[in-house]
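Before anything else, here's the structure in question.
Shown here: the complex without one of its protein chains, the others still in place.
We just call them A, B and C in the order they show up, numbering each chain from 1.
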Amino acid sequence: MKAIIVRPPEKGFEKKDVQIQEEGIKIRILENGICGTDREIVNGQLFAANAPGGYSFMALGHEAIGEVMEDGGDFRKGDLVMPVNRRGCGKCLNCLLGRPDFCETGEFVEAGIKGMHGFMREYIYDSPEFLVRVPPDIRNTAIMAQPLSDLEKSLEEIFSVQGRLYWKCRDGTYGCRRALVIGTGAIGILFSLLLKSRGFDVTVSNIRDPAEHETRIFEETGITYFNSSNGYSSLGNKDAFDLIVEASGSDASILPSLLSLLKNNAVLGLFGFMRSGSAVLKNTDIQNLVYKSISVVGLINGQKPHFEAAMRNLVQWKHIWPETSRSLITRTIPIDKIDEFPGLMNKKTSWEIKTKISWV
Amino acid sequence: MKAIIVRPPEKGFEKKDVQIQEEGIKIRILENGICGTDREIVNGQLFAANAPGGYSFMALGHEAIGEVMEDGGDFRKGDLVMPVNRRGCGKCLNCLLGRPDFCETGEFVEAGIKGMHGFMREYIYDSPEFLVRVPPDIRNTAIMAQPLSDLEKSLEEIFSVQGRLYWKCRDGTYGCRRALVIGTGAIGILFSLLLKSRGFDVTVSNIRDPAEHETRIFEETGITYFNSSNGYSSLGNKDAFDLIVEASGSDASILPSLLSLLKNNAVLGLFGFMRSGSAVLKNTDIQNLVYKSISVVGLINGQKPHFEAAMRNLVQWKHIWPETSRSLITRTIPIDKIDEFPGLMNKKTSWEIKTKISWV
Amino acid sequence: MKAIIVRPPEKGFEKKDVQIQEEGIKIRILENGICGTDREIVNGQLFAANAPGGYSFMALGHEAIGEVMEDGGDFRKGDLVMPVNRRGCGKCLNCLLGRPDFCETGEFVEAGIKGMHGFMREYIYDSPEFLVRVPPDIRNTAIMAQPLSDLEKSLEEIFSVQGRLYWKCRDGTYGCRRALVIGTGAIGILFSLLLKSRGFDVTVSNIRDPAEHETRIFEETGITYFNSSNGYSSLGNKDAFDLIVEASGSDASILPSLLSLLKNNAVLGLFGFMRSGSAVLKNTDIQNLVYKSISVVGLINGQKPHFEAAMRNLVQWKHIWPETSRSLITRTIPIDKIDEFPGLMNKKTSWEIKTKISWV
Partner (left out) sequence: MKAIIVRPPEKGFEKKDVQIQEEGIKIRILENGICGTDREIVNGQLFAANAPGGYSFMALGHEAIGEVMEDGGDFRKGDLVMPVNRRGCGKCLNCLLGRPDFCETGEFVEAGIKGMHGFMREYIYDSPEFLVRVPPDIRNTAIMAQPLSDLEKSLEEIFSVQGRLYWKCRDGTYGCRRALVIGTGAIGILFSLLLKSRGFDVTVSNIRDPAEHETRIFEETGITYFNSSNGYSSLGNKDAFDLIVEASGSDASILPSLLSLLKNNAVLGLFGFMRSGSAVLKNTDIQNLVYKSISVVGLINGQKPHFEAAMRNLVQWKHIWPETSRSLITRTIPIDKIDEFPGLMNKKTSWEIKTKISWV
């Protein structure tokens, strides 16, 4: 079948006919999302990337919507599904519990990234256990459920971490809690929407003025935008946020200023893959972490329950934030035309939220 | 009454007759512990220290054992008690729930430190609500319940934070989890004992060979000692620990090497007050925090339930680790003789775990 | 203003012009739902019902959608809102935390039921703190958010209770868990939908064949219907369910057969107000509760966070289950025509899910 393949650690990708041995029910791929990790692999920047055992290549792609071609498990021919992308090591307790996001051995595999063929190809075969139902209502935006699943997991984890104190408000909600999301890529936007839909007062920032479609999103959803090109001090109150999520993967030197924006008992969630730089934390910065009971937590990788939550949220958002939901998909490129978009697999365009490749 | 008083931000202390206006039942102070925070105040190093409103001085001391002088609440004349040292702001939800360790306003007061008279004096008057019963069996070591309460709270918080994953072992215990405690002061020793008694495999480190009494403690309790004067690399496996607790208050530059010792899903607990230096975290260090789902958490201040747990543990430890329990109290100095110990209130001696002042 | 009022413990109701003294922002009532509790009050069956202090009457109604008439809090003129119906005692900790569902004193008030005027009237004045935003997308079904809020809270409570063990499945979801809901009134239907949308395998039962609109609901949502008129034994495996929710308020004699249907570690959630009868539990029935680690839990009353969750779910369900969502509202009766429906306020018609009264 036709597939987009890579040969890490080599740079580049090919569209090629390949043979892949798999078991499970047959699923025709309808579309894939392109994500920053895909581009890092194509650019030869992701050292962790490696092909599955016995193969000299790896099919790329971990975001896919497919159509079930034969009955299997609870699925029927014609059902829309999304495969989950990380699979457990089979050894540690967290993987036995369906939670390879907390794999202890590091021997998990991940579709299109590490030791498992990805989903950028005509067909896959997979076990129903790894398939998530896609509501037809969100056929167009469901591809966002993969990145959103990571954030559903992240927010669930943040709530767990904050179980250390009483973190709700006087009315039992999170309406009194202020969150700052750094970055306006797919992750930054989706995390902002998720926090907003759970009641947080949300500010999102980037080091530039917002693009036009971003402005529409923030107006529709009631999210505040902040241009941080001159730092964060003009945000006002230094101890301003109960939660900051780093979703930009920017230079590491940003860290001390983020820490200084945290309230007592706050959380700094680290999601982005910081590409460069260093963070210099003075001893007084670290004292502050202690005195203010701050928690810093690394956030990765949603599993099946988080994909399901993501689907529910995408349906909800489509109807309460229709303009925003439409804006999430920047463009859809037929597989036969990807050669007409040089750089497509190498670099995010500045105005892009999500680019999809369609196979049908 | 006689009291040891300070006048922050001035350096120094005085033993002086003072008048303090208080309400509650009368408690005769039997003994106080001297702690690093007391010494920072005496040395003029703790900028947060301030006398209670309406007073030009503050009685020092937040570790005290007293004898109840009149019936009150559930207490009877003659009962041994320890007063809790932090009192809530009366405004935020966590303080209303008896948990000023998670005060959100920062307006809590703290005996002998911030806005409230401490316990180094002949008598205090206090509400039964803030008194913790001391089992007579541990009359001699109960002073350790104050610092230990901070660690009971810290471990409770670490367990909450780790509620984000399945952190127990295949036998339902924590016996498969490895912990490293940095520092062998009162906090480092007590945290090691606490973790050991909860089943962890514990290593404790300092930048020197262990003192003789430390060696006896580690032998009796089955704790491993590590001399980190040449760094941590000889500890072996780089990804070695599920939990590291910084309890030394050492130079901040230690941070990157601690992070590099953490396993997937591990916790770095920050307890010590880092006195100097900076930590330089490269972007790859921060990437590791993310990929390994690590959590860094600031740890402070136990409340009444943690004092109660500390009393329970001190009783238990006295009998399963008698030699260790005896070693916790380095010396007891009668209040009338403290002038014979110059520097007593300024500096920990290297072999000291806890020095007490006795009033009777 | 015009209002539907009651004078408990007297039977009956009146549509009458009344004066009610209230504070807050003005809200024009658009519609009310009629619920079983309203009918019990009208029928003089709810002994707990009582008028607010200083009034000889009480406005009925605890389910309402209104339109904000003036800016206030985060709300703007024209916003659609639903007021929460229970308000705390102001004394116990759970009420201070916004959770009067767990009021310890029993001194909470409840709109239209106990000590507080209800919402069946032209206007109310209320604090923004007690208002929940209604997404315009669900203008027609949002009235269901009040009963659904009770179930959001109930399911949250069930998950808390099951925190005693590992209750998720091998894929991290609840897909392997079987739930049985007794009753097909508004509560039974909504609870079934909620459990289904969280991944449970759901069976719902009543002592008759399903009505036509019920059949359509169960087909669309994948819920199984069971006619229990001959008991539950034909359900097959005696130890069949991980969760049973009693939502019928049927005769208490049903209890032993429900207990016999529970698996190890299962939960029996009691929501319905059992109108008659007795349950005879043999000592062996109670032994089974013990050996099987079963939990029985009383379920009541959602608060603001649960209303918000209910709104999110109603939006989602409207689009994944459009037919079902349409069926939830059985009929809408203009306030001026309620006299044309004798018995409306006394008795549920057998085919009714929810009847609304509209004020505009």
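What we mean here is this: a contact is a pair of C-beta atoms (placed from the backbone, for glycine too) under 8 Å apart; a residue touches a chain by one contact, two chains touch by 3 or more.
Everything numeric in this text was worked out from a predicted model, so none of it was measured.
*Asks:* Omitted chain: which shown chains does it touch?
*Replies:* A, B, C
*Asks:* If I consider the whole complex, including the chain that's not displayed, which of C:207, C:274 or C:329 touches that chain?
*Replies:* C:274
*Asks:* Sort through B:48, B:240, B:315 or B:333 and give me the one touching the missing partner chain.
*Replies:* The missing chain is touched by B:315.
*Asks:* Consider the whole complex, including the chain that is not shown, and state which of B:23, B:171 or B:339 touches that chain.
*Replies:* Selected residue, touching the omitted chain: B:171.
*Asks:* List the chain B residues touching the unshown chain?
*Replies:* Touch with the absent chain occurs at residues 74, 96-99, 129-130, 135, 137, 166, 168-173, 197, 199, 303-305, 308, 312-313, 315-316, 318-320.
*Asks:* Need a quick check: the contact residues on chain C for the chain that isn't drawn.
*Replies:* Within chain C, the residues touching the omitted chain are 93-94, 97, 99, 101-104, 106, 156-157, 160-161, 163-166, 168-170, 251-252, 255, 263-265, 270-283, 286-287, 289-300.
*Asks:* Footprint of the hidden chain on chain A, which residues?
*Replies:* 93, 96-97, 166
Methods note: only the chains that are shown with their structure count from here on.
*Asks:* Compute the rotation angle for the C-alpha superposition of chain B onto chain C, expressed as a multiple of 5 degrees.
*Replies:* 180
*Asks:* Can you work out the whole-Å distance between the CA centroids of chain A and chain B?
*Replies:* About 40 Å separates the centre of chain A from that of chain B.
*Asks:* Chain A to chain C: how many Å between their CA centres?
*Replies:* Centres of chain A and chain C (C-alpha means) sit 36 Å apart.
*Asks:* Mind pulling the chain B residues that touch 2 or more other chains?
*Replies:* Residues 93, 97, 166 of chain B touch two or more partner chains.
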